[in-house]
Every structure is written in structure tokens, then in C-alpha cells.
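All protein chains but one are shown in place.
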Amino acid sequence: MSIKLSSTSYGKSAVRVMKLTKHADWHEIKEVDVRTLFEGEFEEAHTIGDNTNVLPTDTQKNTVFALAKNHSLNTIEEFGIHLAKHFHDNNPQIHKVRVELSQKQWVQMLADGKPHPEAYQRGGNEKWTAVIELTADSMTVQSGISDLLILKTTNSGFSNFRRDEYTTLKDTEDRIFATSLTALWDYNSSDLDFGKTRKDIQEHLLTSFANHKSLSVQHTLYDMGTRVLNHAEQVNKIDIDMPNKHHLLVNLSPFDLANDNEIFVVTEDPYGEIKGTLERK
Amino acid sequence: MSIKLSSTSYGKSAVRVMKLTKHADWHEIKEVDVRTLFEGEFEEAHTIGDNTNVLPTDTQKNTVFALAKNHSLNTIEEFGIHLAKHFHDNNPQIHKVRVELSQKQWVQMLADGKPHPEAYQRGGNEKWTAVIELTADSMTVQSGISDLLILKTTNSGFSNFRRDEYTTLKDTEDRIFATSLTALWDYNSSDLDFGKTRKDIQEHLLTSFANHKSLSVQHTLYDMGTRVLNHAEQVNKIDIDMPNKHHLLVNLSPFDLANDNEIFVVTEDPYGEIKGTLERK
Amino acid sequence: MSIKLSSTSYGKSAVRVMKLTKHADWHEIKEVDVRTLFEGEFEEAHTIGDNTNVLPTDTQKNTVFALAKNHSLNTIEEFGIHLAKHFHDNNPQIHKVRVELSQKQWVQMLADGKPHPEAYQRGGNEKWTAVIELTADSMTVQSGISDLLILKTTNSGFSNFRRDEYTTLKDTEDRIFATSLTALWDYNSSDLDFGKTRKDIQEHLLTSFANHKSLSVQHTLYDMGTRVLNHAEQVNKIDIDMPNKHHLLVNLSPFDLANDNEIFVVTEDPYGEIKGTLERK
Partner (left out) sequence: MSIKLSSTSYGKSAVRVMKLTKHADWHEIKEVDVRTLFEGEFEEAHTIGDNTNVLPTDTQKNTVFALAKNHSLNTIEEFGIHLAKHFHDNNPQIHKVRVELSQKQWVQMLADGKPHPEAYQRGGNEKWTAVIELTADSMTVQSGISDLLILKTTNSGFSNFRRDEYTTLKDTEDRIFATSLTALWDYNSSDLDFGKTRKDIQEHLLTSFANHKSLSVQHTLYDMGTRVLNHAEQVNKIDIDMPNKHHLLVNLSPFDLANDNEIFVVTEDPYGEIKGTLERK
């Protein structure tokens, strides 16, 4: 019998770097988690333990810190491209470099009622993400957002769905719609104002979510994606993942109390998952 | 041999309630996790399995939802007092009711550039907390905050500490100081504007953290506590817990790079812990 | 501009079912987490909110519980196939059903020194997994294992690797090798003794890990995969994912102590990741 190694990759995860830049009148911080992943000529590392092509994951970690020193970290997209090019240009044995980055949110702290130039507190839960893939032939840049918990209190229903013998769910015209939004979009260029573009796209996603007359999670997901593609010409394609964070109406009738969409129990599991990808034709 | 049951308690945890109130021009949401814990005449439940004094934890859960229906949930302190009184007044076998509450942060979502009346996103990570303890003789009300991640980029050192044969740490006059703040304070009254008082105290804690010339975590913790006691006459006592979220300077010298407080690695463990309680003499 | 919905899927996650079967002389338990995911004719659910093709995720959850009632749950593979066929056969609008299952480990508790017929404790951390994909044309069955924490104290080195300006790692001939093993393998048939086959494959994976003279994680991963393919003719392909759970040698030299592979610090991040797929040629 004969065996082939049909794919292989390796890299370093959870490299957590903070860069502090001391400007004249304020201190700027960026906190970024980096993951690097390589594909290439690593067959003999597997088959006979020949490590001569293997740039250690420890070196990958060191490289993230060292390159952060002389890079602005202005956006994670730019830093990711810089990292990907470094690894690609210096390692002919690597055919594909993937760099994943995720940025945590810090906001200036209010002290004595005004933003303090050197003190911060964690902003929302959400992370800004980017994924760079670089080969000899191409580079793709994706940006995204993850773990953004959003909720609308109305304009959300789910009815006239398919029913079978195991269906007990009732039609509803008014429910809480909550999700932990993950989105990732592909750019058709790597020469962009990544910061402004991200900001615009995030606003389109949220504005759609807030305003949409939702007939289902699927329905709103589609509206969010189309709004992005209609407004952001730099975007080719967008993946959206919207798990349903169920807020279930509590049955208060045993206590002779009405519950007209007032009291909900927040549940973690089981949960519905809805995913979709929209792209230009 | 003779055995006594020297203490016992029971209750319900992780009762996650959301209350939605539809005002004329906006929808208000409150998300609160509730924990109830009872002490009292439960010896025979343990010794002979006599459950006649045991109000089920399932009933405690139902009660939280049912009482939320007719209560504003304006503040968790008021709702906690209401719950504690309900359980205490209706259950002579319960000698002490403890209610712990924790409120998650939601902020109005921006849509088309302005706050949307019916859409929200999760605010910061922090939770607002309250603890009510009620017996026949007394009621104590505590308020607090937990999981508030804060960081200052300068005005923090640690030097001239005790050294022994296992000490390798160097003095530093300038470091990143980051912590996940937990604080809990006791009020000397239960007749307060809990919302405003909490807001003021949180501002004092953050203003002290931001402005203090810190010689150690202990030093800043003390400044934060004294600022609260000096400004908030309603507070008797405050506990502060400040685990050190270490941001360690990365050694870039092997790469011939300086690192003048620019590049840090964020670590989770091991971590230092500093706790203190301040009260009026 | 024109937009297409290039892919979409939805389903239910974290459906946690326990089945209890009371045999004459002992009670058997199975704890399985199920995830269902559908692809098919859901375009109009997205584009115009027409839900007539959408079998609710709530119904999917109900179906898992209802079908568990009359199925043995003997193996998660059999139960997964049963679920996939049910959804596929009754829903022509679904083109592809994916069912993911994960089984937690329970072992009989020792009481008075012997296994108790009705009492259990959680076994190891690891989960047994299965993935079923069913379309009109084909069914694939995969089995796997996840979260299995394994460690070897010797016969593991990493040396003669590629070096660059950011490399500080030293060659080592002897280190602790620890990983949280995830593996997933494809069967060339769905008519198997899934229980015995899984047991055999898991033994091959562990025996290889334990005995291999490891020159790198990649090297051992390959040995583990080849051993499975060489011994288990039912397997076509195997994916193995071995994140490096680093146990770093502590530098005790400041304390005039040697550390000849005796004292290690266990770290969570950053961590190396090594993945590979082996298949028959």
C-alpha cells in the first residue's frame, strides 16, 4: 500500500502583541493577536524528520514581535500584509503564507469627565479581524469582525415555515432577535484605506440589522450582505455567520401574569446557526 | 461519635433574565443574572430527607421571572431588595436571604449615524453587580463592578521591593499597568439613588486609576479606595481586587532592536493578585 | 450591480442529549452533543423572507430527541446516519444534510471497590466525534477524536531546523512533547462495526505516539497517520491536528540549580500548530 501526504500546514497561534506609541500629547495602544500558518515543501519533515525547511514556530513568534517594532500597526491589514511578505520573501520553501489577525478594542478612559491621554478601558466585546493569504501568484486580503453581540427588540418575526410531525414552534410576528455577528469580506484590491473602509462596512452591517423588517435571520443576513456589496465597491464577497442567541419568552401564565414580550430568559444552548455568502455575479 | 451540620445553604444560580420595556419612542432593555441563596431551618432536609422547608430552586427561578414582570428593574439594587424581601417575608424557615445580581452592558446601536431606538450592541465587558443580604435583624446592600479591563500606559513603576535568593525581577520606573477590576462596596443606607451613586463611584475609581502616580498596584488600589470613601459618604467600606494582567516587555535585543516600552507580550498566567479592603475608622 | 447568494447553510448546534437505558442488571448512559446543518433550496428565505422551505432549527432539535427515543445510540456514527437519512428523506428541499456528533466519556464509578451498576463519573477529557454528510448521490461517514490531551516525557527532539535572523530557539534532543489531539478519518464504507473500528484506530494513534522516536511534531503526526492507514483498511484518509502544548524548561540557573529536564512551566499561549492529512494514493 502507498500513502501520500495530501496536505500539511503549520504555524504559531495566539501571539498576543501590544504596541505602545507615545505621541506628544497622548499614548496610543494597539492589541493584536496573530496567527501564522505555512504551506510548502514540508514533506520530508513529516516522512523522515528532516527539519531543514522548517522555520520554527518560535521564530514566527519572534518575527511578529520584531516586525511590530518598526511597523505602525496602523491597521491589522497592513501589518498582516507586511508579515506575510516577510515570511514569503525570505522562505522559498513556503508556498503559501496565511496570516490571521484579530484586534481587541480599547477606548480612552474618562477621568474627571474627559478622555485621559494615557488610560484606557476595554471597549466592546467585538474583535476586528483580518486574513492575508500570499502565494507566488496572488495575495488575498480579507477583513472582518467577530463576537459582536447585537440585538433588536422588534421588527423581527418568523412564521409560515415548513412544519412536520416534530414541529412545535409557533409562528411569531414579534420577537427579540439577538446574535453574535461574525463577518468576513474579500477585497478586490490591497491598496485601500483599510481603516476607513472597515468603518464604513461595519456601519452598513449595523444599519441594515437595526432597520430591517426581519422575516427570519436568513432574511436579515441577506439584507446586511447586499447593503455592504451595494455600498462598498472594494468588496467582492462577504461571509456572514449569525448564530441565534435565543431570548425565549418566559411562560408566566401559571402565575396569572401576561407576558407580552416583556420577560425573556437568555439561553446559550441549543442554538440556531445561520450562515450565508454573498458575492458579485 | 457525633456530627453536626455547622452550616448549610442552597439556591439558584445563573437565572438570566432580560426585561424589555417598550416606551413610546424607544425600547429599553435590562439583562440581569440573578443568584439566590438561602440559609435557615434546613437541618432535617439534610439529616432525614424531609423537604417540607425546602422551597425548590426551580421555584426561586420562577420567582425571579415573575417578580421581574411587575418591577421596573430600574437598578439591580432595587430589584435585589425586592426579591430578598419577597423570599424573606414569605418563608419564615429562611433566616438569611442572599441575592446576587449582575447586569450586562448594552448600548444603543448607531444606525445611519444616530442611536437607534430599538437596536443595541453589547457595551464593554464589565458587569455591574449588587449583593443584598436580608435577615430578621438587618439588611445590607452592596454594589460593585467586575471584569472591567483597564490599562494605563505610564505613571506606573515598581521598585525598591524586598529581594531574596529567588528574586530576578528588576526595578522599573515605567511599565504598563493593566488589571481586570473587581470592586464591591457597602452602603450605610438602603434609601439611595443607586444609579447615580454607582455612576459617581465608578468615576472616582477610574479617575484615580488614570491619574495616580503609581508606585505599585497596592499603592494605586489604596488611592482608588480612599478617593471613593472621601467622596461618597454613602459608602462604609470597599473591597478592591486587582489581578495584574501582565504586559511583559519583549526582549528584542537578539534582533538588535531597542524596546523602549514599545512592544509587549500579553500574558494570562501566571498572574499577580492584589486585594485590599478600606473602611471608615 | 448584481448579487448572488453563493452559499448558505443553517442548522442547530449544541443539542445535548443523554439517553438512559435500564438493563436488567445495570444502567447504561450515552451523552451526545448533536449539530445539524442543511444546504438546499433556501434562496427565497434569504431574498424575500419566504420561509416555506425552512424546517425550523427548533424542529431539528426536537427531532434529535424524538429519534433518540427509538434508536439504540449504540454508536454516534449509526445515530448520525439515522438522523441524516431522516432529514434527507423527508425534506426534498434539503440537498445536503450534515450531522456532527460528539460523545462525552462516562465510566462506571467504583463503590466499595467495584463498579457500580447505576453510578458514573466523567472519564477523560476527550470526545469521540463523527460527521455524516448525505446528499442524493453520496454519503460520507467520518469518525474522530478531539481534546485528547497526551504527553510523552522523552524520545522527542527538534533540531537542525531552518534558522534566520529572528531565530533564538536552540536545538534539543530531549523535550516533553504534549498535545491536544484532534483526528478525523474517512471510511470507505458505511457498513462497519463502528465501535470496534474506532477503538482499533484510537489504539494505533496512541501506540504510535507513545513509541515513536520523534524528530518533530510533524514527524510523529506522519507516523501516527501511516500506522492508521497501514492497519485500518476501512480508512481512506485521516486528518490530524496536533497543537503544541508547550512545557518549557524553566531556567533555574539564577538559583544555582541545574534543570536536566525536571522542572517545566506549562503554558497556554502562544502555541505551535501542526496539521496534516494523509490518504491512500
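Observations, loosely collected:
Just so it is clear, A, B and C label the chains in written order, and each chain counts residues from 1 on its own.
Rule of thumb we're sticking to: a contact is a pair of C-beta atoms (placed from the backbone, for glycine too) under 8 Å apart; a residue touches a chain by one contact, two chains touch by 3 or more.
Predicted, not measured: the structure shown is a model, and the values here were computed from it.
One chain is not displayed; in the complete assembly it touches the shown chains A, B, C. The hidden chain makes contact, of the residues B:S6, B:S138 or B:S253, with B:S6. Residues of subunit B in contact with the chain left out of this view: 1-16, 35, 37, 42, 45-59, 61-63, 66, 90-91, 93, 158-164, 166-169, 214-219, 221-222, 225-226, 229-230, 237, 243-244, 268-281.
Touching residues on subunit A toward the chain that is not drawn are 165-166, 168, 254-255, 267-269.
In the full complex, subunit C touches the hidden chain at residues 16-22, 27, 29, 31, 62, 65-66, 68-70, 106, 109-113, 116, 118-126, 148-155, 176, 203, 206-207, 209-211, 247, 250, 252, 254-255, 257, 259, 261-267.
We take it that only the chains that are shown with their structure count from here on.
The chain with its Cα centroid farthest from the Cα centroid of subunit C is B. Residues touching across the subunit A and subunit B pair largely coincide in numbering: over half of the numbers involved belong to both copies. Chain A has the Cα centre that lies closest to the mean of all protein Cα atoms in view.
Centre-to-centre separation between subunit B and subunit C, using Cα means, comes to 37 Å.
Chain geometry summary: the mean Cα position of subunit A and that of subunit C are 24 Å apart.
The mean-CA centres of subunit A and subunit B are about 29 angstrom from one another, to the nearest whole unit. For subunit B, the set of residues touching two or more other chains reads 254-255, 267.
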